[in-house]
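Excluded from the complex is one protein chain; the other protein chains are retained at their positions.
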Amino acid sequence: MLTPPEKILFAIAVLISLYFTYHSFAKMAAVIGRGAGRLNLDDLPRRLGAGLVALVGQGNILRRRPVTSLFHWAVAWGFLLYVIVNLADVLQAYLPGFRFLGNTPLGGPYRFVVDLASVMILLGVVFFLLRRFVAAAPALSFRPNVMLHPAAQQGIRHDSLLVGLFILGHVGFRFLGESFLIAHESGDPWQPLAGAVASLWSGLATTQLLIGWHIFWWLALGLILLFIPYFPYSKHAHLFMGPFNYMSRPPRPSPGALPAIDFEDESLEQFGATVLTDLHRTHLVDAFACIMCNRCQDACPAYLTGKELSPSALEVNKRFFIKQNFTGLADGAADETPLLEFALSESALWACLACGACIDVCPVGNEPMFDILDIRRSQVLMESQFPAELRGAFTGLERNGNPWQVAGDRLAWTEPLDFAVPTVEDNPDYEVLYWVGCAGAFDSDAQRTARAIATLLHAAGVNFAVLGNDESCTGDMARRAGNEYLFFEMAQANIEILTEAKAHQRRIVTGCPHCLHTLGQEYGALGGHFTVLHHTQLISELVGAGRLKLTGGAQEAITFHDPCYLGRHNGEFDAPRELLSAAGLALNEMPRHRQNAFCCGGGGAQVWKEEEPGQAAVSASRYAEAESTGAATLAVGCPFCARMLSDAGQSLPVRDVAELVANRIA
Amino acid sequence: MNIITLVKQAPDTTQLSGSLDGLKLLAEGAPRVLNPWDEYALETALQLVEAHGGSVTALMVGPAAATETLRTALAMGANQAVLVDDPALAAADTLATARTLAAAIGKLAPFDLIIGGRAGIEGNTGATAIQTAALLNLPLVSYVAALKTVDPAARTLTAVRLLDNERQIVETPLPALLTVVKEINEPRFPTFMQLRKAKKATIPTWNLADIGLTAAEVAPQVSWLAELPPAGQARLELIEGSPAQAAAQLVERLSKQQII
Partner (left out) sequence: MSHTIFVWIEPTHGAVDPIAWEALAAARSVAGERPVVGLLPGPAEQPAAAEAIQRGADRVLLIDEPALPQLQTEPFAAAVVQLMQNHPPAVLIVGATAAGLELAAVVAARLGVGLATNCTALSFDGDQLVATRPALAGNVIAAVSGPQVVTLRRRALEAQPLDAARSGPIEALPPLSAAIEAAVRIIGTEPADHQVSLANARVIVAGGRGVGGPAGFEPLQALAQELGGAVGASRAAVDAGWIPYAHQVGQTGQVVQPELYIACGISGSIQHLAGMKTAKTIVAINTDPAAPIFKYAHYGIVGDLFEVVPALTEAIKQRSG
C-alpha cells in the first residue's frame, strides 16, 4: 500500500502521462489521417475480434524464424498478462488489504503464472538484445545498395535498446518489488522464482523490505508512465498498431487485389502516390505497425537476388520520414518530398515482382507491395517515368490488345487440333468459357498448353467456347506496371464483351493465373463479377467427377513451381498437385513451395522489361532450386512462369500441368 | 522559341506481320496513329521549349478523323494543334501537301523553327518537309540525329546530320526547318493528366480558303495507279541441300530480290 502522499503523487504522474499520451497518440492519428481513403472501422465488434485474434494469435509469426518467434510468443503473451498485472498492482497499492484475486482459488495460480511470465519475458528480451547487439543477426540489417533513411540505422538501434531496457526495467523491477513483498510476507509458494530472489533479503528488516517494495513499485510503474506517451515514436507501437492494422484494413477480394481508380471522376488530380500522404491511410498505419523484423525482406525475391528493393526498408523509411516530420505532418504542413527521395530508389520501385510474399509473411499485416504499385501508378500516370521497355507492351495493349504488338489471329493455336474449338458465336449455349489469354493465343509454348487444355475439356465432354478475336489482354500487365488508366480501359472493354457473352452467368476457365486474378478478383471493383477457375482447378474437378480418366503411368519425378497468382494470391495450392499425382507423377517439392514459393522472375510486369541490376536473375535462382530437387521435369501452371523458367536454363524441361496431364489421358 | 512540328497520321504498321499484309491493312482500315517518326520531331520540339521557353504547334494535313491523332500530339505536350482538311486534298501528293503546309505555316508565323520527321511510314516518301522548306525558302537541315547547340538569342543552331556514309555537322541560322531521325531522342509517353486535357482540347480545322489556297494550286502532279502485292513475299520457302548448296541458293534468291 502506498502512503497518501505517494498516492497523490502517482495520481498526478498518471495525469501527466495521460496528457502526453493523448498528445502523441493524437499526433499519430493526425498523420494517419493525412493519408488517402479511409480506414475500415465499420462492423466494429467483428473488426475488434480480428484485431484480438491477430494479437493473441501473433499474426503468422511462427511461419519463419521458429526460435525467435517462440521467444516473441513468450514476451508478447507475458506482456498481455502484464496489462492485468499493472492494473492489479496499482489497485493493490491504493486499496488497503486488496490482493488481486486474493485468497480465491485463482489467486495462487495467478501469481504463479505472473511469476513464470516475468522470467520468460526477461529471458526473451535478453535473447532479443543479444541477437541484435551481440550476435548482430544479419537478418536485422540491410544491404548497402538499399536506400535507407539516414536516421534509420542508428535510430533502429537506439529504439531497440530503449525498448529492450524498458521491458527489462519494467518487468525486472516489478519482479524485484514482488520479491520484497514476498520476503515481507514471509514467502509465497505460488511464486517460486521471485521467492528464490526473496531469500536474498532474509537479513533485512521489515521496514527495509517495505521500502524496497516501494522503490521497485515506483520504478516499475513509473517506467510505464514514462513509456506510454513514447509509443508512437517507437517501433514498439507494433504492439497495438499491428492488431489495429489487421482490424482496419480495407476488405480485399484477394491479398493482392489492387483498389481501382475512377478515371471518369474529373475532380481527381492525383493518381497513385507521389508523396507519403498520397498513400492510403492503411499504408500509413503500416509504417507505425512495422517492427522492422525484415521478414518481408527475407521473403522478397528482388532483395534475395541483390536488387535495391527491400520491402522492410520501405516501411522503415516511411516511419523515419514521419518521425522526422512528425509535428509538421500532424499539423497539416505541405508534404512535398517525393517518396522516391526517401522511401525507395527508382530501381527498387521497378524491381518489385508483385509476388505478394511480403504481404503474406508480414506478422503485423503490412502490405508494402501496395505502396510500390501505387508509386508506380504515379510514375506512369503523373510523371511518365518508367522503364523504356514497357512502352512497347503498353502500345501493344492499346493498339493490338496484346503486349507483343502482334496482329495475328487469336485462334491460330487451334489449327493443329483434330476437333473444332467453338467460339461463343458458334456455341452461345456453352457452359464454360475458356479464356485463352494473350500467351495462349500467341506464345508458341503457351499455345501447346492451350491445346492441351482444350483437349482435356474436349475429352471430358465439357460444353465450352472461346471468345476468339474478341478476347484481349485483361490489362494485368499494365496494372502491375502502374498504367492504371490502360488497365481501366482494357477492363471496361473486356467486362462489356464478357457480359455480352453472358460469361457472368457461366463459369470461366483460364490457363493464365494473371488472367485468373484480374478477371476473378479485380474486375469486381469495376462492375464485372465473374466466376473464374484456373485450368488445374477445373480439370481436377473433372478428374474427381470421373469425367476424365488418367493413366497412372510411370512414376516420373517432377517438381511443381507454384505461380504466385495461383498460389499466394488466389490460395490454390492443391489442385495442380492433385492433378500431377492423378497423372502418376511423383512430386519432389522445392524447398520453397506452396505459400513460401519463390517467384519465377516474371511477375510485376518484369516479363516486359529488363531485370533491375542485382546479383542474380530471379528466374535463374528459381531454376537452380528446381534443378536441386532432382526432378526430371519442372511443372508450371502459368505461361509467364513457363517463359521465364524455360529461358533460365536448358537442363530441365518446363511443361504446363495441362500438357503433362493431357499426355496421360486414359 | 515558337516551334511548328509537322505531323501526319499513319496506319499502325506494327499490325503488319504474318496474317496481315499491307493490302489487307489498307482495306481493313487499320488503326491510324501518329506517324512514328513525327513523335521524334515532337519530342525534339518539346525538349527545346522546355529548355528555352516558347510553344509547340502540331500542324497536320489530313482528314477530319485525324483530329483524334492530333490529340496524341497534344497529350505529348504540344501547346496547340491545327488540322488542315479540304476535299481538294484527298489525293494530295508530296508537293500539294508541302504547298498546303507552307500556306498554313504562313498563317501560324512568326516561328523560329519547323521540325518534321524523316518520313511518313505509309508512303515513306520523305520529301514533304524538304519541299516545304524549299517553298518557304527556309534553310533546311535534314536527317538531324542530334542538336549540338541551340542559341535562340543569336538565332542559330548546330546539328549533326546522319547521311549515308558520314555524320555531318552543320550550322544554320533561324528560322529553319529540320527533319529528324530516330536516333535523336526517345519520345515521351503522355501522362494521364495530359491525356485528359488533350481529350477535351478544341482543335481548329482550316480548309484551303482559310490559308489562302485554291484547289488548283494543290492539284496532284502524280497519281497512284495501283497497289500491287509485293513480289516474292510468299511465306516460308525451305532451302535444302548441304550447307554450301543451301547458302549458295539463299544468296542467289536474296540477290535476285535486290535484298543484298
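Per-chain residue numbering starts at 1, and chain names A and B are given in the order in which the chains are listed.
Here is the rule we use: contacts are C-beta pairs under 8 Å (C-beta built on N, C-alpha and C of every residue); 3 or more make two chains touch, one makes a residue touch a chain.
Since the structure is predicted, the reported quantities are computational estimates derived from the model, not experimental observations.
In the complete complex, the residue from B:A65, B:A154 or B:V222 that touches the missing chain is B:V222.
Looking at A:W213, A:Y434 or A:W608, the residue that reaches the missing chain in the full complex is A:W608. Among A:A393, A:L519, A:L634 or A:V654, only A:A393 touches the chain that is left out of the view. When the missing chain is restored to the complex, the residue among B:L95, B:V180 or B:L208 that touches it is B:L95.
Residues touching the missing chain, restricted to chain A, are 389, 392-393, 396, 403-406, 439, 442-445, 607-610, 617, 643, 647-648, 650 (touch as defined at the top). Contact between chain B and the unshown chain involves residues 11, 13-14, 16-18, 21-23, 25-26, 93-95, 98, 121-127, 130-131, 133-135, 139-143, 158, 160-173, 176, 181-183, 220-231, 233-240, 243-244, 246-248, 250-251, 253-255, 257-260.
The rule we apply is simple: only the chains that are shown with their structure count from here on.
Chain A and chain B, compared by their mean Cα positions, are separated by 49 Å.
Chain B contributes residues 12, 14-20, 30-31, 33, 186, 188-193, 195-196 to its touches with chain A in the complex.
The part of chain A that touches chain B in the complex is made up of residues 263, 266, 269, 271, 380-384, 386, 388, 391, 394-396, 399-400, 405-409, 412, 485.
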